[in-house]
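For this view, one protein chain was removed and the others were kept in their places.
For chain A:
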């Protein structure tokens, strides 16, 4: 089959791209290839406790009606995987052997949850959370689970701990690091989050790693690397995302951790764009190449790429952020939160106040921030990042947690 537009990935990036294409080109043939069985759903909702506990109706997970695809003349191919790409003859090969040709191609395949790599990792009762099927499995298991372990210090594990506690399950959180989210946060942030987890009834084991899961078909426990035995009938693993880009690499498209793109989201191959979690793109606002795994980044990149595929050449510009809340604690990340020796961190608030921001600055500008219980700072911070406001000389003011950051925009 020949298509004018082919989109690999049926998530928010790919589907938004299709929508953008259809605003400019109502008739050009368009196919979406998705390795999942489902139409577009809200991946964000999947990790929210109220969804798991069925306080939000399951139906709310769908972001497109079933009829949307046919009404918009979109050939939707669920349950299919792209396995090969040849950019010289513009073909995509699917896992069922079908070969499709494209004029314009968007790669928006997203990532997959990293699974527990050790022995016993294939037993029942062990979950990751990335897809709707993962969520369905967790919803079913949570109804009968008594003791769960959650692995990893990050957004996913934080949200899963809260969900399990709300469901009345006994929870032990295992951190490989010394403190929650050591890689991206600092000690004060980690302490505020750990206090909230502990107050919520979560037991935390630090510098702890599972050596193997025990049990027959389903897990009955976990053996840690230091020999400790933990009884559990459920485990949720939140240890990051993997990108399967081999077939894209094999096509000669430039990749690193993600698929390399310029600020127009164009890859190294002609008429091939990238959007979403796999895009490692040139960020004009931050002035560096970044790869971001968040919902709105994926949505807005889908829009930029879809527009580009119909001839609207526009650079991608967005200060992206991600937030979560649980255990009466709100956590938010904005922009680029990585810290290196060239970057200076300004902090606001303290452990005692349970309110603490870190502003990451580079060459006198704010390029990112992490906020614990300070989400009201998000809007001004994103504007400060976007506008590249020079904050040199204002550090002392910023350090005062009562100072309104909006003042810096004036």
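Here are some notes:
Just so it is clear, a contact is a pair of C-beta atoms (placed from the backbone, for glycine too) under 8 Å apart; a residue touches a chain by one contact, two chains touch by 3 or more; residues count from 1.
Just so it is clear, contacts and distances are computed from a predicted model.
The protein name that UniProt records for the chain not on display, among "B12-binding domain-containing radical SAM protein", "Ferredoxin", "FAD-dependent oxidoreductase" or "Cytochrome c-type biogenesis protein", is "Ferredoxin". Checked against the full complex, the candidates A:8, A:30 or A:45 give a single residue touching the omitted chain, namely A:45. Among A:63, A:83 or A:166, only A:63 touches the chain left out of the display. Considering the full assembly, A:332 is the residue among A:260, A:332, A:366 or A:398 that touches the omitted chain.
Considering A:53, A:296 or A:315, the position touching the chain not shown turns out to be A:296 (whole complex).
Although one chain is not displayed, its contacts with chain A can still be listed: residues 42-45, 48, 50, 56, 60, 63, 295-296, 299-300, 303, 318-325, 330, 332, 375-376, 378-379, 382-383.
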